[in-house]
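Below are the structure tokens for one structure; questions will follow.
All protein chains of the complex are present and in place, except for one that has been dropped.
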Amino acid sequence: MTHFSAMSLLKNAFTGNKNWSAQWPDAQPKTEYDVIIVGAGGHGLGAAYYLAKEHGITNVAVIEKGWLGGGNTGRNTTIIRSNYLYDESAGLYDHALDLWENLSTELNYNVMFSKRGVMMLAHNIHDVQSFQRHIHANRLNGVDNCWLTPAEAKEFCPPLNIASDARYPVMGAALQKRAGTARHDAVAWGYARAAAARGVDIIQNCPVLSIKRGPDGAVEGVETGKGFIRAKKIAVSAAGHTSVIMQSADLKMPLESYPLQALVSEPVKPVFPCVVMSNTVHAYISQSDKGELVIGSGTDQYISYSQRGGLPLIEHTVAAICEVFPIFNRMRMLRKWGGIVDVTPDRSAILGKTPVKGLYVNCGWGTGGFKATPGAAHTLAWTVAKDEPHVINAPFTLERFTTGRLIDEAAAAAVAH
Amino acid sequence: MTSFRVKDRGRVKADRPVRFSFDGVAYEGCEGDTVASALLANGVHLMGRGFKYHRPRGPVTAGSEEPNALIGTSRGVGRFEPNTRATVQEIYQGLTTESQNKWPSLKFDVGAINDRLYMLFSAGFYYKTFMWPRSFWDKVYEPFIRRAAGLGKAPVDVDPDHYASRYLYCDVLIVGAGPSGLAAALAAAQTGVNVVVVDEHAEMGGSLLSEPSVGINGKAAWDWLEATLDELGRLPNVRLMTRTTAIGYYHQNMIALCQKLTDHLAELPTDAPRERMWRVRAKQVVLGQGAIERPLVFDGNDRPGVMLASAAQTYLNRYGVKVGNRPVILTSHDSAWYAAFDLADAGAKVGAIVDTRNDIQAALMQQAKARGIETLTGHTATATSGRLRVKSVRVNPVRGGRVGKARTIDCDALLMSGGWTPSLHLFSHTKGSLHWDAEENVYLPGQQTEECHIAGAGRGLWGIAAVLEDGVKAGTAAVRALGHSCDAVRFDVSDDRTGNGVTHKELATDRSPGRAKAFIDFQNDVTAKDIRLAVREGMRSIEHVKRYTTNGMATDQGKMSNMNGLMIASDALQKEAPQVGLTTFRPPYTPTTFGTFAGYHKGSHFELTRKTPIDSWAEEHGAAFEPVALWRRAWYFPKAGETMHMAVSRECKATRESIGIFDASTLGKIEVSGPDAVEFMNRMYTNPWTKLAPGRCRYGLLLGEDGFIRDDGVIGRMRDDLFHVTTTTGGAARVLNMMEDYLQTEWPDLKVWLTSTTEEWATIALNGPNARKLLAPLVEGVDISADAFPHMSVAECTVAGFSSRLFRISFTGELGFEVNVPARHGRALWKKLMQAGRQYDICPYGTETMHVLRAEKGYIIIGQDTDGTVTPQDAGIGWAIGKAKPDFVGKRSLSRPDIVARDRKHLVGLLTDDPKIVLEEGAQIVTDPNQPLPMKMIGHVTSSYWSEALGRSIAMALVAGGHEKMDQTLYIPMPGHTVAAKVTGTVFYDPAGERLKVE
Amino acid sequence: MLLIHCPYCDDTLPELEFAYAGEAHIARPSDPSELSDEEWRDFLFIRSNARGVHAERWRHIHGCARYFNALRDTVSDKFLRTYKAGEPRPDTSVQEAVK
Partner (left out) sequence: MNAHVTPNSPGPVSLTIVPPFARFSLRIAAASVEAASKAFGLELPVKIGQGQAKDGRAAWCLGPDEWLLHAVETETVQIMEAFARFRPETPHSLTLISDREITIAMEGARAAELLSVACPIDLARIHPGMAKRTVFDSAQVVLLRDGPDHFRLEVWRSFFPHVHELLQIANRELASGY
């Protein structure tokens, strides 16, 4: 693997870029690994990387049914933030944010983490109360998040419409300056390259058909499109498809998979400096480094694995964007696409051990998994290596659905009276 | 300036000149021209710059797939638009256009320095660099990268245009009005079924518009076209729509169409929408989208003047424009030969036809010879020259795989054809499978998932006769699927231009391929070398290649570039194309304005605003409003000079001391009716209902099955078998839906019916010691004296002559009544009460005062003091649970281990040590304010107000183990200071409830 | 946007009239108090999330207002059958499309 440096870049430029080597080898499966990770998205590849780097476990395979990074890692709107309300969530996402800040250097791969600030708009008194609650909690948790008046919000994001007679007037905003975006594909590629460099096998185009358990109930390996592969530890990190795979290990999950759509506009010169989210009108927008407006929509109402999604939702999302940013009315949508997100009853992730010995899971991120990538990967690697929860992922158990100790960020932002 | 307009050619109206401008220069075109055809007619090829290297570019196509000739257009304030395809935008008198992505000018662009650093800016270079030193990323590199982004400039003003939408149902939708689509329409229309034909161009006809020499049924192509459109246009069951693009193919044959209505007009008609979204539901769909010509990949294939041969043919035959006087043709397909012939016939001096193939049909060779055109078969192109316009092309013979000696041919246009790619975008939206035709190197439609038929060039067919026949077949199949039979439609085609060709990866070269600037994605400046580099770096899926190089991610969405990229990637990987993959086409087919998607939903129509019957009175009396769910509610009624705080204090005081009047119409109301109504209520709500007598009401609490509080409200029993249920404003629809769910699916045996009456009634609340005095004289049909009509009573009566449901309830702690009257009388009743209340200085109050008054009494607001994680015990309203009831929704969850845990958050009162300090709602609570970050938070303030009645601040808070922390001092750390407060009960005012009993 | 056949209206209508209502055939236990915490969790939260044929509930909320059940392929989003609430799940070995 070539180390990326200014020198290597120049040298290769002068030799016609002919000498670059593969960023990760195309591995064929061995018969046995210490750990198998199902799903080569950012989360799975990251977990493999941290297993190798921090726990010295390098006999690891990451198995992907398609191409690495082709699931939700490559389909999301790349928003990264950590201004969550509950201590559990703030702890996890802020841990991720700490890792994001050094990720390019650590991986020797520019994931283009851009600290441009994430601004969340308040459109009614209930939003204001809810955001204030977040800001106060974040402050005491050491997470940056501050309140902006409408005028300050407009100054931070000039295309914003703050007219008081708007259908959804902006009554203020919560801004996390340290938050931002990253180049989603590069996260998967960077982790893949760094993991492969430490000996991890990345096996693409290899569907995992089922998880096999032994007579003692513990996992024994996975049946795949390329044959049976043994491992005593298996971590499933397959986003929307998690419940299907877990079911093969006789573990039913509190998960439902929904189509989530997103879209981009044609590229234009820089006009949008930050990330803006409005949960009330369902508009999520930033501008990519290529110039496209990247816009997130909501989930369709029914569960689906079709990655298709309907038109009404897109119409609503675009209308919402034009409501908040009326100058974009004549911009054009370039393409829209769908992903499949797995959602838990409390909309928080499940991250850690399962009742099945040797089986670990990382799922249930809903629409917000990208931002957690390094944090989830890092703590999952810990749990897999030590067979015990990391203090940060400890609350994100499966058991909470039995006992009632839910981590319900969405309910905490309960709808208005 | 030389004119390249050819007399007597084209369909534009030469006698109707149209003036427009490009980059500040005035030009003249003809009615029917696009910006591109008009500029080409004026000899202008340079219309844009590439994204990364800023190389000069001209139009390469004549259609919506154009990657290069993207311009900004404007027509006055708010009507600027970036990235418009010059090849599609029709000109009109006064149209103003400008080029993009250049500085200071299109001809001299500083950004072109990037072209010199070509080797450095290889695919994926971003990921390998800009990391040292780390701090430079935020401050230096990223701002630099972002400044280089984008093509055109975003609009800066609000768009004054309006956008429309329609739903349309039809039997057969035909997408594309080229020969296959029209043939399908003729076949289908004769059966009388409903047929809709759409085409993205201003005129129907598709390839026929560019091929006038073909004869159909004894007529010249254009005469046949005119007759056919006339015939179809006359049929009542046929709708023809031009300038209408099918942008997306959704579930169960729903096609979204974008119809452009006014972008071609010089004068904008009053009330006309600019664009309209059609949501068409078709029983059958015929896709006749044709095929798109592929560019050839060779060094310098991007100079202005290098374009697709079919585009040149279109410019000539449809627009009457010669794209050059000395064109050279470079092709691997027969189709380009006809372009050469047409241009020669129009007076151009064709420099040569360079074909990569060795064996060419004799007929073509003959025709070339007859026109004196030199033919170079078995040749490749290895370079071009010319900075702002192509000047020459360097060609070499290829024999046995060896590239021979070069020769340079001068030219002013280089017309290329690398074969044709079937246009299957919409089909792939359906997730229909594609199969790889290894012979022709194309993907063809495979298994279908929707009721659709693909016709013509989309199935890889070539030549007008074959395409017409296929169109008939598709049209016939469509109507057959609908149960109709139709007569055979036959076409007799003469002078058809059939042919075939081969496809290539990069063309062979005698120069270092590593130095070649052989472009694949013209707009994103992706070259063949970039694709190979991506593969070398381990990108083995075409999706990886695409994302690593950005090939196919330009505004043409890969229409120009995907297949060439795939051919080269599969060559580099030594794999068959299907094993490398296929990038998925996504809607929309062509970029579509946000306005079209938003449609009518802008401004006040973005989402409707619900207003009560009394809203207009509040507005007339200067109320400030707050949005609550879809409603707007009067928030407070400021008098001149009053702040919100002053107004609320005054409203509170007036209500506590005399009487206040409040519009409660937004509260949800549900009639629960039927012999099993009481049983149903017992199962839904936590409270017991059996013993509630008719004429009495009770506070009702509704949980989710998870045990958390969902809603509450006062519920009156009107009869044994009838309850008047009220819900929170935001909860009305949700509660009704939840009730219906249980009733219909869990307890269908119960004889109960639910009817929403939220909007049947206007609801006015009167609160204060003078409430009865005011009301009594107006009430008929019930005695509302304290004894006869005690607290928590309900009766049917008349109030001020209006039939009414009258409740004696209180959400303020004062003597209170709620009057429900038919909605149309709400405002009239309000006015009567205001008038009658004048003697008591009646005071209208809004939601803010309501919040303060109820907080003084410790009444909770669902969604403010609870947040979806709060149980009745947590909220201190465990008394509302019918302990003796065996079951109700949510009961089982209340005994889960973590729901009965002692450390749960309880709702308590908080009184600040300093009574003047009003806590911030949402502020967090700790036991030790001196601990380091992150602090251990034990709760937060849910409600906090200045209480005028108590002369101090009050607050409610959810605090861990709060019920056991009575009288303890807790701390609220704020930025820069900490507030101390004592835990109390939640009832701050009149804890004994004496004020309800006022006579 | 899906087209959905309402078994009560016997009519096929646009999705905009319908509200999805989760997995079908999860009957509320007649006596929840008898259930263990695990059993209660299963009732509340565990869902099949089937990849393929999925039995689910819809409500024709802006139509006849009835809840009904449907079998739908979650991979293609195609409805195989819709049927009235209370009726048993049809045999899916016969994959018969709803008109």
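Letters A, B and C name the chains as they come in the text, with residue numbers starting at 1 for each one.
In this text, a residue touches a chain if its C-beta (ideal position, glycine included) is under 8 Å from a C-beta of that chain, and two chains touch if they have at least 3 such contacts.
As the structure is a computational prediction, the values presented were derived from the model and not from experiment.
Asker: Indicate each shown chain that the hidden chain touches within the full complex.
Answerer: Hidden chain, whole complex, touched shown chains: B, C.
Asker: Could you tell which one of B:T331, B:T449, B:T583 or B:T612 touches the chain left off the display?
Answerer: Residue touching the chain left out of view: B:T612.
Asker: Which residue, B:F108, B:F136, B:W753 or B:W879, contacts the hidden chain when the whole complex is considered?
Answerer: Going through B:F108, B:F136, B:W753 or B:W879 one by one, B:W753 is the residue touching the chain not shown.
Asker: In the full complex, which of B:D8, B:D230 or B:D271 touches the chain missing from this view?
Answerer: Answer from the full complex: B:D271 touches the omitted chain.
Asker: Of the residues B:P155, B:G674, B:G876 or B:G890, I need the one that contacts the missing chain.
Answerer: B:G674
Asker: Spell out, residue by residue, where the missing chain touches chain C.
Answerer: Touching the chain left out of view, chain C contributes residues 1, 8-11, 13-14, 16-17, 62-66.
Asker: Taking the full complex into account, what residues of chain B touch the chain not shown?
Answerer: 162, 164-169, 261-262, 269-273, 279, 281, 600, 605, 607-613, 630-631, 671, 673-675, 721, 751, 753, 755-761, 822-824
Definition applied: only the chains that are shown with their structure count from here on.
Asker: Give, as an integer number of Å, the spacing between the C-alpha centres of chain C and chain A.
Answerer: So the centre of chain A lies 30 Å away from the centre of chain C.
Asker: Calculate how many whole Å lie between the centre of chain A and the centre of chain B, each centre taken as the average of the chain's C-alpha atoms.
Answerer: 22
Asker: For chain C, jot down the residues that touch at least 2 other chains.
Answerer: Touching at least two other chains: 1-2, 19, 37, 44, 76-77.
Asker: Which chain B residues reach two or more other chains?
Answerer: Residue numbers touching two or more other chains: 250-251, 254, 279, 431, 706, 893, 896-897.
Asker: Quick check: in the complex, which residue numbers of chain A touch chain C?
Answerer: 241, 243-244, 252-257, 301-306, 308, 310-312, 342, 345, 401-403
Asker: Using the touch definition from the top, list the residues of chain C that touch chain A in their complex.
Answerer: Chain C residues touching chain A: 1-2, 15-16, 19-20, 22, 37-38, 41-42, 44-49, 51, 54, 56, 72, 74-77.
Asker: Across the complex, what residues on chain B touch chain C?
Answerer: By the definition above, chain B touches chain C via 250-252, 254, 279, 281, 431, 449, 705-706, 737, 740-742, 744-746, 748, 886-887, 891-893, 895-897.
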